[in-house]
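For this depiction, one protein chain was excluded, whereas all remaining protein chains were kept in their positions.
Labels run A and B following the written order; every chain starts at residue 1.
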Amino acid sequence: MAENVTPRVRVPSSAAAGEVITIKTLISHVMESGQRKDGDGNTIPRSIINTFSCDFNGQNVFSVNIEPAVSANPYFEFDAVVPEAGEFVFTWNDDDGSVYTDTKAIEIA
Amino acid sequence: MNISNLTKGLAIGAALAVLMPLAASADENAELVIDGVTLVTRTAAPDHMNIDEIISGWVYRNDETQMMQMDDFENAGMLAVDAAATDWATVEGEAGESCQSCHGDPSSMEGVRAVMPRYNEAAGDLWSLEEYINDCRTERMGAEALGWNSADMINMTALISLQSRGMPVNVAIDGPAAPYWEQGREMYYTRYGQLELACANCHEDNFGNYIRADHLSQGQTNGFPAYRLKTTSLNSIHNRFRGCIRDTRGETFAIGSPEFTALELYVASRGNGLSVEGPSVRN
Partner (left out) sequence: MKISRRATLALGGGAALAALLPLPGFADANDDAIAAFTGGAEMADTGLTLITPEIAENGNTVPVEVDAPGAVSVMILATGNPNPGVCTFNFGPLAGSQHAVTRMRLARTQDVVAVAKMADGSFAKASATVKVTIGGCGG
């Protein structure tokens, strides 16, 4: 598990049925690109979060296939339509096999 | 379509592009508003200075960077604040205490960052925020000191800085702080390194101009710790001083050294009146 990986997600607490909301996500991760060399000249191996996905009540909202050119502390902003009350599930998959998740419930106003 | 006019227009456009300043996207009149609070990024300079107006480093960054700081979610420096908030409540050391045990919520730190560095009577010395933190840890928590430039320390300074956000920087330069302030002022105007550059050469004589592709700021510290886009991590004040002196191709003072703490006091005093912004977003 990469060190100190903390997800942060911003989702409104409520929305009207059918409303489109903007979701912002951030996760602390070094996103080692595999391009850098250490002090001895050896290449530091790639170790990044390679996919991110957001699902709502079991249906997919948005996902990203991520390459090393995405900056460290990857940030994603996207829109979701909220058909009913429920829970957003956010998943980040790390090259090293770790999976980080966060969830946010939303009510219908 | 009239080809000859088009060609002429293109030629004039190309010539103008060469003459225009490099980054037209930095808006020097923009206001920094975070969560409805307007921060002071420009104000009258304190009396002891040679210039009339002091300006926060935020003003010199381009639009996208400025916007990142205006949203606490987009400001990746806030990840550090989250991490430190967890540390704050975590028991550490032989005394079985956490920061929370004695200080309560982080909000009790309101006003602390705004007056740092500050002379500590008991120790008879000028202390930076980092030294106050470590003193609590070693003397009252029975825990190990944090490395000045360690992630844990920088994160904690970010959490504490946030509690003073919006308050004016207000370091004392008189009384017992005076000799340190004098020392710091002398350093600020001393040329260092192979390139023989003093802080003042860039940050007092040339702020607003470009040094190669960098838009020079006044070198204020009100925004520290700063989330640097270049390193995608927070940068401490002493680390930035070290980087600057290293860039003059000089032997640098050590992070945490008395010289840098004195310089920190002087540089902070040049920002008295600007709002504490920490953690800020910079290039």
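Basically, contacts are C-beta pairs under 8 Å (C-beta built on N, C-alpha and C of every residue); 3 or more make two chains touch, one makes a residue touch a chain.
Every value quoted in this text rests on a predicted model; they were computed, and no experiment measured them.
When you scan B:Glu64, B:Glu144, B:Glu186 or B:Asp205 for touch with the missing chain, the hit is B:Glu64. One of A:Ser13, A:Asn42 or A:Asn65 touches the chain omitted from the figure, and that residue is A:Asn65.
The missing chain lies against subunit A, touching residues 20-22, 33, 35, 55-56, 59-72, 74-81, 83.
Contacts to the hidden chain, counted on subunit B, fall at residues 22-23, 25, 61-65, 68, 202, 210-214, 216, 228-232, 243-244, 247-248, 283.
The rule we apply is simple: only the chains that are shown with their structure count from here on.
Annotation: 29 Å between the Cα-based centres of subunit A and subunit B. Taken in their complex, subunit B has these residues touching subunit A: 73-74, 76, 78-79, 82-83, 151, 232-233. Contact residues of subunit A toward subunit B in the complex are 4, 6, 8, 10, 24, 26, 28, 71-73, 75.
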